[in-house]
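I'd like to ask you about the structure that follows.
Excluded from the complex is one protein chain; the other protein chains are retained at their positions.
For chain A:
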Amino acid sequence: MAHQAHSYHMVDPSPWPIFGAAAALLTTSGLIMWFHYSSTTLLTMGLLSMLLVMLQWWRDVIRESTFQGHHTPTVQKGLRYGMILFITSEAFFFLGFFWAFFHSSLAPTPELGGQWPPTGVKPLNPLEVPLLNTAILLASGVTVTWAHHSITEGNRKQAIHALTLTILLGFYFTALQAMEYHEASFSIADSVYGSTFFVATGFHGLHVIIGSSFLTVCLLRLIKFHFTPNHHFGFEAAAWYWHFVDIIWLFLYMSMYWWGS
C-alpha cells in the first residue's frame, strides 16, 4: 500500500473513464445514425460499451472498497456528497420536463381546443392502475427502509427478504407501467399532451429500471456479506436513489395523472 499521511483514496490509473467517454460518443452518434439514417450499428456498439464500462468500473470500486479497504470515513463522506449532488442534478433534469408540462397545460393553445386534456385525448384514469403504481412505490419505500434497519442491526436474513421485496415491487411497477403504455389510447405523437406525458413518465420509468438494477447489485453484495452494520454506503446510495424515484413519481402522479386529467 502507498505510504500516505492522509485518509483519502488516491485511485490507481484506470482505463474506464476514457472508455466511458468513448462509449458516450458512440452512443450519441449512434442515436443520430438511428434517427436520421435508420442504422443501429453504432448505437448498439455504444450501448454495449457503456454497459461494459459500467460493470467493470463499479466492479473496481467494489474491489477497492470492500476488498482493499480504501473507503475510510473521509472517502465515504466524499461519496455521500457526490451521490447527493448527482441526485440533485437528476431532480433538475426532471424539473425541465415538469416545466414543459405546466407551460403547455396551464394555457392550452387553440390547436389543442383551448383545453387540457386537449380535445380528443382520453387520459388514463388516475384512480386505476396509476393509483396502484403509487401504492407499489410507496410500499417499496417502506421495504427499502426496513432493509436498511435490518442491515444496521446485522440481521442478514431480514435484510435479504426486505430488499428482495423492494426489487420485486419495482419490477411490478415497471411491468404495470409497460402494460399501461401498451393500452393507452394516445401515443407520444398525440400533440404536446403525448409528448409531455411520455417523455416525463418514460424517463421516470428508465430511472425505475436504473434504481432496480442498483438495488439488485446491492442484494447480490448483501448476500455475499459485503456490507457491515456500520459501513454499507452502496446500499444507502441505492436507497436514496430509490426514494428519489418514488418522489418523482408522486409529483408525476399529482400533476400529470391527476390534475392533468
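Simple rule for what comes next: contacts are C-beta pairs under 8 Å (C-beta built on N, C-alpha and C of every residue); 3 or more make two chains touch, one makes a residue touch a chain; residues count from 1.
In this section, contacts and distances are computed from a predicted model.
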### Task
Determine which name in "Sodium/potassium-transporting ATPase subunit beta", "Cytochrome c oxidase subunit 5B, mitochondrial", "Integrator complex subunit 11" or "serine C-palmitoyltransferase" the UniProt entry assigns to the undisplayed chain of the complex.
"Cytochrome c oxidase subunit 5B, mitochondrial"
#### Entry: Per the touch definition above, residue among A:L55, A:V142, A:A178 or A:L206 touching the missing chain
A:V142
### Task
Could you tell me which of A:Q56, A:Q76 or A:S213 touches the chain that is not displayed?
A:Q76
### Message
For the chain left out of this view, which of A:S7, A:T88, A:T109 or A:N125 touches it?
### Response
A:S7
### Task
Spell out the interface residues on chain A facing the chain that's missing from view.
1, 3-7, 9, 67-74, 76-77, 80, 142-143, 145-146, 148-159, 162, 222, 225, 227-231, 236
